[in-house]
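Handing you this structure, nothing more for now.
A protein chain is absent from this complex, but the other protein chains hold their places.
Going by the order they are written in, the chains are A, B and C; count residues from 1 in each one.
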Amino acid sequence: MGEMHMGNTGEVAKITSKDVLAAIYRMCDAVEENKGYLCELDAALGDGDHGVSMSKSFRAVRDKLPSLEGKDVGTILRAVGMALISTVGGAMGPLFGSAFLKAGERAAGKQEIGLDDIVDMFIAGEEAIVARGKAKVGDKTLLDTVHPAVEAIKEAKEEGLSISEALRRATGAAELGMKSTIDMIARVGRASRLGERTIGHQDPGATSAYIIIKAASMPYL
Amino acid sequence: MGEMHMGNTGEVAKITSKDVLAAIYRMCDAVEENKGYLCELDAALGDGDHGVSMSKSFRAVRDKLPSLEGKDVGTILRAVGMALISTVGGAMGPLFGSAFLKAGERAAGKQEIGLDDIVDMFIAGEEAIVARGKAKVGDKTLLDTVHPAVEAIKEAKEEGLSISEALRRATGAAELGMKSTIDMIARVGRASRLGERTIGHQDPGATSAYIIIKAASMPYL
Amino acid sequence: MKKFINDPDAVVDEMVDGFLYAHGDRIRRLAEARTLVRADAPVKGKVGIVTGGGSGHKPSFIGYIGKGMLDAVAVGEIFTSPPPGAVYEAIKATDGGKGVLLLLGNYAGDVMNFDMAAELARGDGIEVEQSIATDDVGSGFKDDKSKRRGVVGEFLIWKMTGAMAERGESLSEVKRIADKVNQNTRTMGVAISPCTVPAAGKPTFTLADDEMEVGVGHHGEPGLRREKLKPVDEIVDMLCAEVISDLPFKAGDEVVTLINGLGATPQLELYIANRRLFKNVTDKGIRVYRALVGEFFTALEMAGFSITLCRLDDELKELLDAEAYTPYFTQAGR
Partner (left out) sequence: MKKFINDPDAVVDEMVDGFLYAHGDRIRRLAEARTLVRADAPVKGKVGIVTGGGSGHKPSFIGYIGKGMLDAVAVGEIFTSPPPGAVYEAIKATDGGKGVLLLLGNYAGDVMNFDMAAELARGDGIEVEQSIATDDVGSGFKDDKSKRRGVVGEFLIWKMTGAMAERGESLSEVKRIADKVNQNTRTMGVAISPCTVPAAGKPTFTLADDEMEVGVGHHGEPGLRREKLKPVDEIVDMLCAEVISDLPFKAGDEVVTLINGLGATPQLELYIANRRLFKNVTDKGIRVYRALVGEFFTALEMAGFSITLCRLDDELKELLDAEAYTPYFTQAGR
């Protein structure tokens, strides 16, 4: 499957709905590969199920993908969002699900998207996560991965960079953001009850957000 | 405690109620010492509690002993029997309890007993165990210890031997009897459900019967 | 041994205290012995239902004291039969003039202690009968089923016998029901981890990480054989095959099925087992009248479960569905 859905590489100016579908396949693979790792991270801070929830959610996503061949980007992303909120639930369903739903609204009807669209979609995704989870940057959640990624891609657009370069920057910022959670004290979610004992552990949600952003950007890195 | 209640040693012709009390103290000590060992034996064949039941039962016996100073042999043995059937229950309460009760009946009112009495008491004890448990010799129970001991002491009496020699023989026969259970298949009790798998394991009840007979006879051996 | 206890030798006494703090409005302890009875015992004109046995099987036995089930329980040490005195006091406290039925499992200790108690009570002129449970197929003895252990089938005996007694039937009629339920009931269980008697301090058996004990007793007694652990569907298939062929249960029979958790096995797993049990039974053309799932008769913290089938007729169905009010089984008529 991996090979088939690798999509374009090198400097690109447009991304097709086919590329987006390929990106989603890569996300599914990446989540599955990291299932055990994500559970371990969650065992230190929460209830140890994060990898399991993510894996089940993205298996449900994968099941939807064949029926989405040829659909526009908005339809694809909304379907992904619906699969995420319909199947497993957990904390990830509403957070990632809302992000994909809102991002999908911005790409409604489009067979091709440019960097403008992508930035719009990133912004919408972050807004959805904030609206749903009411967390702030620094609270040790997936927002600490998502927010710097969004800032980076916005800047890249302002600087007039290519899609590839913008995604490269976003992925780099996401990675730094993910790592920044190691030193943070969790302020929301299950982990928040551990207070200072959360210092030294990387947040599982922040990690899966990075895994997803990286998998999406892979061919462009 | 041990020293104080050791009773007579060497060849004796009579046993006093004081000696009997001392013998009971020794039984209590011996059972307590072997608690763990008896549990281990029972774990292989049954539910692993034999040492615990024996220990609890004989602690209850020990609690009664101070009030029995100066009482006749019959009273002492019946009190031991009552303590055994009143406290713990288990399989041992009724079996050992009935044995002591019946043996006590034979020694009612006596401050001193001779070999004739002792043989009578052994016979009564064995009868009580058979009546209560309905086991046969060879069924892999405490009867396989008790029966050869009773036969040995009867013979010793017929041969006109001393109490000491008679108890020596009884203890020796009890030990052989106990060991003979290793090769037997359990026919009654909890262990009987294991059938052939009981071969190779020494019966816990047969073992505690030996421990008791040996502790009683100790100063005469 | 990792347990929430104080003195290992005091666990049963302390448990009884704690039990009475919770259920003292309906159950009281006798002064004369460690025997618990219905607060309103003796119930006039009703056969007294007395049972008892070793502790460590919660909710059995004391959790089933109450209207429609048990009148009194003689409480033994962990896995150890109670002494005759405790049973004798139970008999005296529950004889409402129609006699008392002793219900017990088939264990040498229980049989002897209950026998002694019955002798004592008969000496007082109280009518006493006994019925001994032998439902455990896992204890072997295909040729002489009367030698088998009694296990969780006892719960079904208590339920239906208790209902019969509550109706005011005679001692012989009540005993007939106890024997009838026993004759129609078969159980078999498996364990994947042992339990530890507090005063002994060591597990009753050890199993490798991939092993299970098939036919285990509810005190950790070895069963029929050891096998590799399998998916639960296969385990249930195996247990069903042994249980169904033993009576045998046949197409057209109606049964109550019972899945009993032995202690540490989550209810989630019991329900997964129930799913397969239902399939096994109905595939054979046997009708499931009721399906009970839960912890009815445990073995401390043993991980494992058993399945039970009990063949019903109209008489037993009515008794099974009759009202019961006890700490662990309440049924307000159906």
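Criterion: a residue touches a chain if its C-beta (ideal position, glycine included) is under 8 Å from a C-beta of that chain, and two chains touch if they have at least 3 such contacts.
Just so it is clear, the structure is predicted and the values come from calculations on it, not from any experiment.
Student: Relative to the complete complex, which of the depicted chains are touched by the chain excluded from display?
Tutor: A, C
Student: For the chain left out of this view, which of C:K58, C:K147 or C:R226 touches it?
Tutor: The single option touching the absent chain is C:K58.
Student: One chain isn't shown here. Among A:A30, A:V88, A:I118 or A:A215, which residue touches it?
Tutor: With A:A30, A:V88, A:I118 or A:A215 as choices, the missing chain is touched by A:V88.
Student: In the full complex, which bits of chain A touch the chain not displayed? Write them out.
Tutor: Here the touching residues of chain A are 39, 43, 46-49, 51-53, 55-56, 85-95, 132-133, 188-190, 192-195, 197.
Student: Across the whole complex, list the residues on chain C that are touched by the chain not included here.
Tutor: These residues of chain C touch the chain that is not shown: 2-6, 11-12, 14-19, 21-22, 55-56, 58-59, 63, 78, 192-193, 209-210, 229, 231-233, 235, 263-276, 278, 288, 291-295, 298, 300-301, 303, 305, 325, 328, 330-332.
By our rule, only the chains that are shown with their structure count from here on.
Student: Strictly by the touch rule at the top, which chains does chain A share as contacts with chain C?
Tutor: none
Student: Would you mind pulling out the distance in Å between where the CA atoms of chain B average out and where those of chain C do?
Tutor: The mean C-alpha positions of chain B and chain C differ by 33 Å.
Student: Please report how many Å separate the Cα centroid of chain A from that of chain B, as a whole number.
Tutor: 77
Student: Which chain A residues sit where two or more other chains touch them?
Tutor: In chain A, no residue touches at least two other chains, as defined above.
Student: Could you list the positions in chain C whose residues touch two or more of the other chains?
Tutor: In chain C, no residue touches at least two other chains, as defined above.
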